[in-house]
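Below: one structure, written as structure tokens.
Every protein chain except one is present and positioned as in the full complex.
Naming follows writing order (A, B and C), and every chain is counted from residue 1.
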């Protein structure tokens, strides 16, 4: 969203511009999610009362909450990547754009699951929702693998232990999200909760990363 | 929303990234509130005239105004906290994420109260609205208590008088908001106005804080 | 939206935080205006064709365009003020918050005029629209007069010629906007165009200001 020393942002081939623009996009998406939550209509309230009508909307709150924390975890992950990635090129900008494209679509599957979680079509809704996180995990992998190929965009300050940690984490991430998505055939709500558990797990304070990064 | 010296934002364990991202989220939420205000429909205008139809929407304006200044006060408070909090860790990032989650939901209770303040269900609407501010006050407290436990995230530059002032203020804040919420059982509109009065009170220029901070 | 050297933003009593937050809010509002423009419904298109249906929406385009450039002019004005205002206090933050409150409401009168410019109630719609710019002009004046009272928030680098120029401009601004608003009783469209002309006039490259500022 900003870059303080604007005159030569591309000349130094740094990543500040990409990170700032990405932060901006992520802050906006996480904030816009709330607009998927609708106020109960006067008809529903006349019939059930406002309190009951509000409680009946629990799938909306669940979908909103899940997506909020998913995007927060993605934000943390994105920054972790750019602790290792120290240089930039045009291809990185496009792959990062692809990733932002994936994340900026999140409000749509969120709205789908909010509308159809409590409905016979819930399996499709959860498949779409969790499946989209699988796609985003692939976009994250593309970015990371491009940057890490022969250490293309790393430099001397990049911590090899951090690189190893992220590479390990990223080789299982998509599979876990795919597994959570496929659970929808067994039980849609469990599938959704499994995805949320994955996000919480990735977001937990991690002593190893803290040790790697914190000094 | 931005962080000028991106290369090692986590390495220095500072709070710049958290504050910038939070500022971005708060600026977006405060701006999006206006979309809860709807233009009167052609049917209503045909019946009552545009002026009357606009004036009849006073609960929308009241709800919008209250939420705008609530979020402005929260922004001022958030910055005050980070005058004392000088270091960051993963748990702080999660607790701050929880706080942003709370604040980013504000447009929803705002829309509920805008729609149902002038309606038999007004008690529930105001309870939801004021109750949510009570929840946010608790999230603020969690953040502050985590940071302040054994001075965990303070440093030598943290002003002890400022810490004492915030701690004093935060120990009564949630109770006051809870009291304002419970007033809804007596009189919904008075309850809403009490909450607004609380926000105005916390936002008034405070000579003590100015003295602590200003030099 | 951001503040690079976050650790002690209030301690130096500068205006960077206020300006950055204001810039963020203004960028968001100017961008959100487009959501007042609606796609013609399938019914209208079936009857009139898409091209005709799009052209019939000219009041929406006019309202959007006017508000976009109004907010752009306000952004330029806001920055000009903070060329002179070099220090900050709590009251300035509140008065600036009041100004942002005024500006963040702009999408609402924009939507009113877009819906009712081409309608018997057009006089009321334009009065609301232009009247709101009059209110914002007053908020700008409050901010400026508070800061300038006995040079309260100026410092040695504040250019007296710039102060005189702004003071002169601000003493007539509200009256001109009020005049444009009252024109709505004579002819609503002329009143709207007069307001736009005022904005264009204030936004024209001004040799005097350029000379004052440019060196």
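Just so we're on the same page, a residue touches a chain if its C-beta (ideal position, glycine included) is under 8 Å from a C-beta of that chain, and two chains touch if they have at least 3 such contacts.
Just so it is clear, the model here is predicted, and its values are computed rather than measured.
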Option touching the unshown chain, where A:51, A:76 or A:124 are the choices: A:124
Touching residues on subunit C - with respect to the absent chain: 1-5, 14-16, 19-20, 23-24, 27-28, 30-35, 37, 39, 42, 45, 49-51, 54, 64-65, 68-69, 72, 75-76, 79-80, 82-83, 86, 157, 203, 205-206, 209-210, 213-214
On subunit A, residues whose C-beta touches the chain left out of the figure: 1-11, 13, 17, 20-21, 24-25, 28-29, 32, 35, 89-91, 93-94, 97, 100-101, 104-108, 111-112, 115-116, 119, 121, 124-125, 128
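In this text, only the chains that are shown with their structure count from here on.
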Centroid-based (C-alpha) most distant chain relative to subunit C: A
Interface composition of copies subunit A and subunit B: same or different, split at half: different
Interchain centroid distance [CA atoms averaged], subunit A/subunit C, Å: 36
Where subunit A and subunit B are represented by their mean Cα positions, the distance between them in whole Å: 25
Of all residues in subunit C, the ones touching two or more other chains: 1-2, 4
